[in-house]
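Missing here: one protein chain of the complex. Every other protein chain is in place.
Moving on, here comes chain A:
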Amino acid sequence: MEGLLRELGPRTLAVLVRRGAEFTAAEDAVQEALIEAVRRWPERMPEDPPAWLVRVAWRKFLDQVRSEQARRQREVRVAVEPPTGPAEQADDTLLLLTRCCHPELSPASAVALTLRAVAGLTTAQIARAYLVPEATMAQRISRAKRTLRDARFDRVGHAAAVLRVLYLMFDHGFTGPVDVAEEAIRLTRQLANADRHPEIDGLLALMLLHHARRAARLTSTGELVPLDEQDRTRWDTAMIAEGVQILQGALTRDRLGEYQVQAAIAALHDDATRAEETDWLQVLSWYDELARLVPRNPAIVMNRAVAVAQVDGPPAGLRALAEVPDGVPRRAAVAAWLHEHAGDAHRASELYVEAADAASSEAERVHLLKRAARLR
């Protein structure tokens, strides 16, 4: 029953929000309805659990509104509005996500609120996934809700914010009791079903194409394995096939965006049975596209330099890297790799050490130190 409630909670919340309930009040009402479900369902399961929950939550919400004299006006307006028919699940999810990913929220708050309200995780689960105390996470979520109370909503303009939050959630890949990366994929999939925008599909494809390589990314002791050294038999080919298919569907709609392009690059890597078979010429042309779509992004210029080196040789790659200012994360690591392939082992080794000092993960640091050591 826990699983059912986890799925139904967010759906119920979405219906209430669509009917015009204010976010915080709606969440309270849904919580109360869920508590009642836990108490009653073991004795007698309703015939239509989703409808039961919506009915009870809506009643709780109305009770709440009624009890607030100051909100009498709204009570009248809301109460006379006829509840719309069976929920269109798709639109509701989208609406709820738009609320939770509002640009006025800090990324961390938006992620926390989304996991709570849309994914239906408990505060304790989210706290564990992000390794912070439960009280801290509870505060983060209630602050987010307070911010939303006064926020304005512009549905169209916020689609990009939703995608950014889902992307951030995916990038935080803690493998704990709650796998946030998998949650991000689940939510993006839901969103993609709700709204067939090519960039949503692009993001979903990007996540799948990266997630497929996950088992091969780290050694059993947690060391980083670079793409060209990964055991490709450990990649999830079914997931790759799905990602490629979704991406192809998106690309045919001819509304190119950065997530689709990033997915295209990931697909080219996933497509090669051996690292040497990677189609770098195509990778480079997608990086050119990406640089055009997202101008002046040093991380893109930097990754493009690697593709340039693969196509035109390391000296050309180094010239391309010259445009990236010092201090951009991973610049030293990329420079080290380019010098190594240009045959300057000494300079490469120095740069690997420099990169190791700036690494933000232990896995990366150990990997870079070992590369430096190998070249000495």
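Simple rule for what comes next: a residue touches a chain if its C-beta (ideal position, glycine included) is under 8 Å from a C-beta of that chain, and two chains touch if they have at least 3 such contacts; residues count from 1.
Convention: contacts and distances are computed from a predicted model.
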Listed names "FtsW/RodA/SpoVE family cell cycle protein", "YCII-related domain-containing protein", "Winged helix-turn-helix transcriptional regulator" or "Cytochrome", matching UniProt entry of the absent chain: "YCII-related domain-containing protein"
Among A:Thr136, A:Thr219, A:Thr237 or A:Thr273, the residue in touch with the chain that has been omitted: A:Thr136
Hidden-chain contact residue, picked from the options A:Lys60, A:His102, A:Arg116 or A:Arg330: A:Arg330
Contacting the left-out chain in the complete assembly, out of A:Phe23, A:Trp52 or A:Phe170: A:Phe170
In chain A, positions touching the absent partner: 106-109, 112, 130-133, 135-137, 139-141, 143, 167, 170-174, 181, 206, 210-211, 214, 217, 224, 262, 303, 330, 359-365
